[in-house]
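In what follows, a structure is listed as C-alpha coordinates, so that the remarks can point back to it.
Omission of a single protein chain aside, the complex is shown with its protein chains in their original locations.
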Amino acid sequence: MVTPAPQRPSDGHDGPLEEARAWGIVSYLLAGLLTFGGFGMFADHLLGTSWLVLIGLLAGAALAFYLIWFRYGTR
Amino acid sequence: MTGEISGSLNLIGFGLSAIGPGVGIGLIFAAYINGVARQPEARGMLQPIAFLGFALAEALALFGLVLAFVL
Partner (left out) sequence: MSPLVLAAQGESFTPPGKEDFWWPILGSDTSPWTLTRPAVMAILSVVLIGWFLLAATRHRSIVPGRLQFVGEGAYGFIRESIGRDLIGSRDFLKFMPLLFTQFTLILVNNLFGIIPFVQYPTMSRFGFPVALAAITYITFHAVGFRKKGFVGYFKDLVPPGLPAWIVPFIFLLEFVDKFITRPLTLSLRLFANMFAGHLLLLVFILGAEYLLLHGAPALKIAGVLSGVLAIVMTFFELLVEVLQAYIFTLLTALYIGGALAEEH
(Lines give C-alpha, C1' and ligand atoms only; values in the text may rest on other atoms or scores of the structure.)
Protein backbone atom coordinates (compact mmCIF):
# COMPACT_ATOMS: atom_id res chain seq x y z
CA MET A 1 0.00 0.00 0.00
CA VAL A 2 2.74 2.43 0.82
CA THR A 3 4.69 2.66 -2.40
CA PRO A 4 8.20 4.06 -2.60
CA ALA A 5 8.15 7.75 -3.26
CA PRO A 6 8.64 8.88 -6.85
CA GLN A 7 11.72 10.87 -7.65
CA ARG A 8 11.16 14.57 -7.31
CA PRO A 9 10.93 15.71 -10.95
CA SER A 10 13.19 18.52 -11.92
CA ASP A 11 11.20 19.99 -14.77
CA GLY A 12 8.98 22.26 -12.78
CA HIS A 13 6.16 19.91 -11.78
CA ASP A 14 5.55 20.47 -8.16
CA GLY A 15 2.11 19.21 -7.24
CA PRO A 16 1.21 20.40 -3.79
CA LEU A 17 3.96 23.01 -3.86
CA GLU A 18 2.01 25.15 -6.34
CA GLU A 19 -0.87 25.56 -4.00
CA ALA A 20 1.40 26.26 -1.11
CA ARG A 21 3.09 28.95 -3.19
CA ALA A 22 -0.24 30.67 -3.70
CA TRP A 23 -0.75 30.90 0.04
CA GLY A 24 2.81 32.10 0.45
CA ILE A 25 2.05 34.94 -1.93
CA VAL A 26 -1.05 35.93 0.05
CA SER A 27 1.01 35.80 3.21
CA TYR A 28 3.78 38.03 1.81
CA LEU A 29 1.29 40.59 0.51
CA LEU A 30 -0.52 40.73 3.81
CA ALA A 31 2.76 41.07 5.69
CA GLY A 32 3.88 43.94 3.46
CA LEU A 33 0.58 45.77 3.75
CA LEU A 34 0.41 45.32 7.49
CA THR A 35 3.97 46.36 8.35
CA PHE A 36 4.34 49.34 6.12
CA GLY A 37 0.75 50.35 6.56
CA GLY A 38 1.37 50.09 10.26
CA PHE A 39 4.43 52.29 9.98
CA GLY A 40 2.36 54.75 7.96
CA MET A 41 -0.38 54.76 10.55
CA PHE A 42 2.13 55.26 13.33
CA ALA A 43 3.78 58.14 11.47
CA ASP A 44 0.33 59.64 10.89
CA HIS A 45 -0.39 59.45 14.56
CA LEU A 46 2.90 61.13 15.39
CA LEU A 47 2.82 63.84 12.77
CA GLY A 48 -0.90 64.42 12.58
CA THR A 49 -1.20 63.88 8.84
CA SER A 50 -3.72 61.59 7.26
CA TRP A 51 -2.17 60.41 4.01
CA LEU A 52 0.95 58.67 5.25
CA VAL A 53 -1.06 55.51 5.77
CA LEU A 54 -1.72 55.28 2.07
CA ILE A 55 1.92 55.83 1.18
CA GLY A 56 2.85 53.13 3.67
CA LEU A 57 0.35 50.71 2.18
CA LEU A 58 1.53 51.36 -1.36
CA ALA A 59 5.18 51.04 -0.38
CA GLY A 60 4.44 47.80 1.44
CA ALA A 61 2.58 46.41 -1.53
CA ALA A 62 5.40 47.41 -3.89
CA LEU A 63 8.01 45.79 -1.69
CA ALA A 64 5.92 42.64 -1.41
CA PHE A 65 5.53 42.55 -5.20
CA TYR A 66 9.28 42.84 -5.59
CA LEU A 67 9.90 39.98 -3.18
CA ILE A 68 7.26 37.80 -4.80
CA TRP A 69 8.70 38.50 -8.24
CA PHE A 70 12.15 37.71 -6.99
CA ARG A 71 11.20 34.50 -5.28
CA TYR A 72 8.50 33.04 -7.47
CA GLY A 73 8.71 34.85 -10.75
CA THR A 74 12.23 34.25 -11.88
CA ARG A 75 12.87 30.68 -10.82
CA MET B 1 -42.79 48.35 9.92
CA THR B 2 -39.36 49.86 9.84
CA GLY B 3 -36.04 48.37 10.70
CA GLU B 4 -32.60 49.64 11.38
CA ILE B 5 -29.33 48.56 9.92
CA SER B 6 -26.28 49.48 11.93
CA GLY B 7 -22.66 48.98 11.22
CA SER B 8 -20.00 50.45 9.09
CA LEU B 9 -20.23 51.17 5.39
CA ASN B 10 -16.68 49.87 5.06
CA LEU B 11 -17.93 46.32 5.01
CA ILE B 12 -20.18 46.91 2.03
CA GLY B 13 -17.26 48.47 0.20
CA PHE B 14 -15.02 45.56 1.11
CA GLY B 15 -17.61 43.06 -0.05
CA LEU B 16 -18.13 44.80 -3.36
CA SER B 17 -14.42 45.19 -3.94
CA ALA B 18 -13.88 41.47 -3.55
CA ILE B 19 -15.87 40.76 -6.72
CA GLY B 20 -13.16 42.05 -9.05
CA PRO B 21 -10.20 40.09 -7.70
CA GLY B 22 -12.36 36.97 -7.47
CA VAL B 23 -13.21 37.10 -11.15
CA GLY B 24 -9.65 38.09 -12.02
CA ILE B 25 -8.03 35.20 -10.19
CA GLY B 26 -10.50 32.80 -11.75
CA LEU B 27 -9.61 34.06 -15.22
CA ILE B 28 -5.88 33.85 -14.54
CA PHE B 29 -5.97 30.28 -13.39
CA ALA B 30 -8.43 29.33 -16.12
CA ALA B 31 -5.88 30.56 -18.65
CA TYR B 32 -3.12 28.68 -16.84
CA ILE B 33 -5.09 25.45 -16.85
CA ASN B 34 -5.93 25.92 -20.53
CA GLY B 35 -2.30 26.50 -21.39
CA VAL B 36 -1.10 23.48 -19.48
CA ALA B 37 -3.86 21.34 -20.96
CA ARG B 38 -2.89 22.24 -24.49
CA GLN B 39 0.82 21.76 -23.93
CA PRO B 40 1.88 20.08 -20.70
CA GLU B 41 5.55 20.83 -21.32
CA ALA B 42 4.85 24.54 -20.96
CA ARG B 43 3.93 24.13 -17.32
CA GLY B 44 7.28 25.28 -16.02
CA MET B 45 7.17 28.40 -18.15
CA LEU B 46 3.59 29.33 -17.41
CA GLN B 47 3.75 28.84 -13.67
CA PRO B 48 5.73 31.97 -12.71
CA ILE B 49 3.48 34.10 -14.91
CA ALA B 50 0.37 32.62 -13.32
CA PHE B 51 1.65 33.34 -9.86
CA LEU B 52 2.68 36.87 -10.69
CA GLY B 53 -0.78 37.56 -12.07
CA PHE B 54 -2.31 35.99 -9.01
CA ALA B 55 -0.23 38.22 -6.75
CA LEU B 56 -1.34 41.35 -8.57
CA ALA B 57 -5.03 40.42 -8.43
CA GLU B 58 -4.83 39.27 -4.83
CA ALA B 59 -3.18 42.52 -3.81
CA LEU B 60 -6.33 44.38 -4.73
CA ALA B 61 -8.44 42.08 -2.62
CA LEU B 62 -6.09 42.53 0.33
CA PHE B 63 -6.12 46.30 -0.16
CA GLY B 64 -9.89 46.15 0.21
CA LEU B 65 -9.57 44.09 3.35
CA VAL B 66 -6.96 46.30 5.00
CA LEU B 67 -8.64 49.56 4.07
CA ALA B 68 -11.94 48.32 5.47
CA PHE B 69 -10.25 48.25 8.82
CA VAL B 70 -8.07 51.32 8.49
CA LEU B 71 -10.59 53.85 7.31
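Details
For reference, chains read A and B in written order, and residue numbers begin at 1 within each chain.
In the analysis below, a residue touches a chain if its C-beta (ideal position, glycine included) is under 8 Å from a C-beta of that chain, and two chains touch if they have at least 3 such contacts.
Keep in mind that what you see is a predicted model, and the values were worked out from it rather than measured.
By the touch rule set out above, chain A reaches the unshown chain at residues 1-3, 5, 8, 15-17, 19-20, 23-24, 26-28, 30-32, 34-35, 60, 63-64, 66-67, 70-71.
FYI, only the chains that are shown with their structure count from here on.
A straight line joining the Cα centres of chain A and chain B is 15 Å long. The touching residues of chain A, counted against chain B in their complex, run 11-14, 18, 21-22, 25-26, 29-30, 33-34, 37, 41, 53, 57, 61, 64-65, 68-69, 72-75. Interface residues of chain B, counted against chain A in their complex, comprise 43-45, 47-49, 51-52, 54-56, 58-59, 62-63, 66-67, 70.
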